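Removed: one protein chain of the complex. Kept in place: all other protein chains.
The block that comes next holds chain A.
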Amino acid sequence: MFELKPMLSALWRNKISALLIAVQLALTLAIVSNATVIVQDRLEKMARPTGIAVSDIISVTFMPVPVNYDMAGAVAADLELLRNMPGVVDATVTNQIPLSGSGSASTYFTEPNQEIGGENANYYQTDEHFIDTLGLNLVAGRNFTRADFDVIGPNDTYEPRVAIITQKFADVMFPGEDAVGKYFYSGGDGEPREIIGVVERHLGAWPSWSKAGQVAFYPLLVTGNHKRYLIRTEPGQRDTVYKQIEEKLAERDPQRVIHLDTLSKRMAQSYISDNVMVKVLSAVMTLLTFIVALGIIGLTIFWINQRNKQIGVRRALGATRANISRYFLVENTLIAGAGLAIGMAAAQVINHFMVNQFSQPVLSIPTLLVCALILLGVSVTAALVPAIRAANISPAMATRSV
């Protein structure tokens, strides 16, 4: 039915062109499948839940002009002002902006004076409003109270007494246990920090960090030369509130430089390299697939032009139009199948190298198969138009002398 044996035999006698297309397909599959796995990884990374009400949050950074500035007083007054603005849900003070790519981290231990075997976590100095402001979900224990909150100078030595941590950090520090009520320690010291609460999720400062999501929060204000606020607005009110904040803060205290941003924008900036990578790789994949499709169309047209007479003879001998189309489609599928089989092996070899040398994600067999099937579909589709054209060659071609 499919003339496989004579078809393979004919292909073997025209192996150079067939081989070129097969190699092109093999390389395309090897590149496209590995690019797909990178794109998938980046897309998954960008789509991870942050645990934060990102789209409703505005960040404010301010730097006072006077040297002896009452930072604690200014923070208290600003927060009071911000929380009472129409459209604002809550506001908090923080040492860093979440998801911004800028933050602080430390190594923590479960035993005092332990120096090895610790776990890294991003940490924030904030107040009892941070859960509501960020829209976090407290899954165990309690929030901070005003009594937990301390204010210290930038050069003061101080160890927080209590902390709230993320579930992810709790799981690595105390696997399978309830973290609330347990203590942990910063590197090299023996001062215990009691875990009083656990929030479900907070991605932290660096979305690309391997420990992203391991976060600790302390009820603390360290006065210094600048401070940051996070303001959560009612849904849909962010842009309206945004326009008013700078004016209100400047009105309350004009002796400072104020910078505003939305958390959405800060997060997008953090993911910019991932976004660029996704776009570039997607463009490369599309271009390669397009080139391979053009190659197949070109080769199929070339073969059909070369075999016009032969097609006419086949038609004269009883081939239907469907027989002719099928012949070229099956022939193309055989070439594509061989190329994709080689490509699957090549993809695995390249991925092995990428995983070992560049810590890229592992290419799964289902992903590889889906890529191979898509390329096979592209290949068959590319051959379809020339194959239909071949089917329309008249059987009378067999009796033409030229």
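The rule is simple: a residue touches a chain if its C-beta (ideal position, glycine included) is under 8 Å from a C-beta of that chain, and two chains touch if they have at least 3 such contacts; residues count from 1.
Here is the rule we go by: contacts and distances are computed from a predicted model.
**Student:** Match the chain absent from this complex view to the correct UniProt protein name in "MoaD/ThiS family protein", "glycine dehydrogenase (aminomethyl-transferring)", "Putative ABC transport system ATP-binding protein" or "Circularly permuted type 2 ATP-grasp protein".
**Tutor:** "Putative ABC transport system ATP-binding protein"
**Student:** Of the listed residues A:A72, A:A293 or A:A316, which contacts the missing chain in the full complex?
**Tutor:** That would be A:A316, which touches the missing chain.
**Student:** Return the single residue from A:P6, A:G224 or A:G377 that touches the missing chain.
**Tutor:** Reading the full complex, the residue touching the unseen chain is A:P6.
**Student:** Need a quick check: the contact residues on chain A for the chain that isn't drawn.
**Tutor:** 1, 3, 5-6, 9-10, 13-14, 309-310, 313-321, 323, 394-396, 398-399, 401
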